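As you look at this complex, bear in mind that one protein chain is not there, while each of the others sits in place.
What follows is subunit A.
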Amino acid sequence: MSSQPRRQRLVVEDIGDVTVVNFVDKKILDEQNIQMIGDDLFRLVDELGRRKLLLNFSNVEFMSSAALGKLIRLHQRLAQVQGKLILCNISKAILEIFTLTKLDKMLKIVKDEATGLNSF
């Protein structure tokens, strides 16, 4: 990711065999921005071979339906390669989006990072 001449959108840390991803942006909006975030996430799976992704949303205050679509595709991609996606530290407001759209049934959402690390 660092080879790309563009600003950093994700902070990635490996804890054991789990890759923990924090978002830099408070608002995940704009198709181009979401596309770049998606590219970086898919690169973790397809090029760097990560199979256990824990997305930490503690910085995220707002996200649109386009971002949800990207998360669904990431979940599908990981499922194809026997990987797993877990989301954590989601604010009450954003959690309402997942609940209303019933994506909380499809995506595994846990309270915090420690719980996430123990949920793979």
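Note that a contact is a pair of C-beta atoms (placed from the backbone, for glycine too) under 8 Å apart; a residue touches a chain by one contact, two chains touch by 3 or more; residues count from 1.
Rule of thumb we're sticking to: contacts and distances are computed from a predicted model.
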Exercise for review: Among "3-oxoacyl-ACP synthase", "3-isopropylmalate dehydratase large subunit", "ATP-binding protein" or "CoA-transferase", go ahead and choose the protein name stored in UniProt for the chain not displayed.
Suggested key: "ATP-binding protein"
**Study point:** Interface with the undisplayed chain - residues on subunit A
**Key:** 29-31, 62, 64-66, 68-69, 72-73, 76, 93, 97, 100-103, 105-106
